[in-house]
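For this view, one protein chain was removed and the others were kept in their places.
Right, chain A next:
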Amino acid sequence: MEYLPNIIFAIALVVGIGFFTKNVKKLVRNIKLGKEVEVGDNKPQRWKNMAKIALGQTKMVVRPIAGLMHILVYVGFVIINIEVLEIILDGILGTHRLFAPLGGIYDFLIGSFEILALLVIIAVVVFWIRRNGIKLARFVKPEMKGWPKKDGNMILYIEFVLMLLFLTMNAADFRLQQLGAEHYAEAGAFPVSQVIVPLFDGLSTSTLILIERIAWWLHILGILAFLNYLYYSKHLHILLAFPNTYYGKIKPQGEFDNLEAVTNEVKLMMDPSADPFAAAADDAPEPEKFGASDVMDLNWVQLLNAYTCTECGRCTSECPANQTGKKLSPRKIMMDTRDRLEEVGKNIDANKGEFIPDGKQLLDDYISREELWACTTCNACVQACPVSIDPLSIIVEMRRFLVMEQSAAPSELNNMMGNLENNGAPWPFNQMDRLNWAQES
């Protein structure tokens, strides 16, 4: 029975990490449903982007208040994980404060964790007020109703509670150290939790141990639960921001890819020796589908983008179409892509690894044509994203499907394209008149 806590801990750890691994595998499988795309170029630039944008948070601070608060939570999260390492080792080995022999360094570490925990609590409270008190416009847009709103708050509650448990655990520990309780050797510095200690005045050693143990267990079980919450949440960005900034667009923002399948066809059309009446060879592959009507038509980086999106809405608040009351919201494009991808993933799970068409698709069932046609391709959303997501590329890919597969452009655009085809200009002017301006006074 002596080892029961160790065994329970080990089981919790294995189950927690095992379930998380299962979901990560699902995540990777879903992302791989996307098409191949060339991202092997310019690795130094890509590493630099990841270091600057994900690790360095450079795009977060474009909005200083949210940016600085976010850095607090982020730094707190990363550094307090050193403490989690100790907690895990203690749990497995049945030790208490395994790193305590580090002495002064240990005191410094625990002291820093406490201060960070307090800062995280402050930031989380500010974030909560921004979402629920001030109701910043970008947090109350139509796509934020229901689960996305709950998800945003849930993350804040979990972080708040975890930090509180951490401080409670330390406070009880500190009190036990003061009382000279067995196993609670003096170790660590408690600049924050010592404020809580007076609340424990008059409690017996056994009650304090109970409090310390409960806080310790809830804290680590909470962390394991939070880890498993990620897959279902916008909070996945804490992991995916890194690969996403690495694979993010490194070409000029204005450069849209040239569809290779189209290039081949256009070259054939312009080749004077090509036989226009030639029948396709029997073994010719199916003509490639142009553009995207569903998630499988997008490339895998676009799908990674969708899972990385943390629904902060900076894209939407910078979008000229959204600012002027149009239906388009770049954030919704990303959320819809993820939702549809999840739906496709579940379909595959339910059908033994194969996708059975469900009569639905990303276009129309999730993203309407009205949204797609409202985009000015201005790149404000791409510029605004703090983790290098490119909503514009999805919009353009879906326009390509509408125009090239369905001939479903708005009629004015069909007029424009007709002019372009016939006169080489988007207006009905004759190409032979193109130099007339030089003669006009």
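Note that in this section contacts are C-beta pairs under 8 Å (C-beta built on N, C-alpha and C of every residue); 3 or more make two chains touch, one makes a residue touch a chain; residues count from 1.
FYI, contacts and distances are computed from a predicted model.
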According to UniProt, what is the chain that's been left out of this complex called? Choose from "(Fe-S)-binding protein", "Alpha-D-ribose 1-methylphosphonate 5-phosphate C-P lyase", "PQQ-dependent methanol/ethanol family dehydrogenase" or "Universal stress protein".
"(Fe-S)-binding protein"
Omitted-chain contact residue, chosen from A:33, A:328 or A:367
A:328
Using the document's definition of touch, tell me which of A:283, A:354 or A:421 contacts the absent chain.
A:421
Positions on chain A contacted by the hidden chain, ascending:
62, 251-256, 258-259, 262-263, 265-267, 269-270, 290-291, 318, 320-321, 323-328, 370, 373-380, 382-384, 396, 398-404, 409-410, 412-413, 415-417, 420-421, 424-427, 429, 431-438, 440-441
